[in-house]
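Showing subunit A:
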Amino acid sequence: MFNFAFSSLHHFLIMDGHGIYVWPVYLVSILLISIGFQVTIRKLKALSKKIKDA
Partner candidate 1 sequence: MINLLTHEAFKLRHRLRAWLGPLLIMVLVLIAFPLSIDVSQYDLNKFYFSIIVVSLLVISFLATESIFSEDYEDGSLEQIYLEEKDFYKVVLTKISIYIFFIGIPMSLIGSLFSFANGVAADETPKIFVILTFSTLILFNIFSFGSALSINKGAMLGVLVSLPLALPVIVLLGRAIRTVQYGEGFIEVLSLLAGVGLILAAVMPIIISATLKTHLE
Partner candidate 2 sequence: MITSFIHRFSSPKSFVEVTARFFSYVMYLGLFLLATGWIWGLAFAPEDAIQGNSYRIIFLHVPASIFAQLIYFFMAVCALMHLVWRVKLAAYLIKSSAPVGALITFIALFSGSIWGIPTWGTWWQWDARITSTLILFIMYLGIITLHSSFSNAEKADRLMSILVVVGVVNIPIIKKSVDWWSTLHQPASITISEAPSIDLSMLYPLLISISGMGLTLIALGILISKLYIITREKTKKWVQNYV
């Protein structure tokens, strides 16, 4: 169950030509979710600062 499914790292990235579909999907999703976290945290900090100053 825990055998590396590809013969080499190169194959892992290419995935028999399916890599160009698989990798962008994961990267874009990770990017979107982390932007979600980032933006919220930044806004939260700005807001806390504003309330403290007021």
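With respect to how the candidates were assembled, all candidates are chains of the complex that A comes from, given by their letters.
Everything below uses one rule, namely that contacts are C-beta pairs under 8 Å (C-beta built on N, C-alpha and C of every residue); 3 or more make two chains touch, one makes a residue touch a chain; residues count from 1.
Not measured: the values here are computed from a predicted model.
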Which touches subunit A in this complex, 1 or 2?
2
Residue ranges of subunit A in contact with candidate 2 within the complex
1-6, 12, 15-16, 18-19, 21-22, 24-26, 28-29, 32-33, 36-37, 40-41, 43-44, 47-48, 51-52
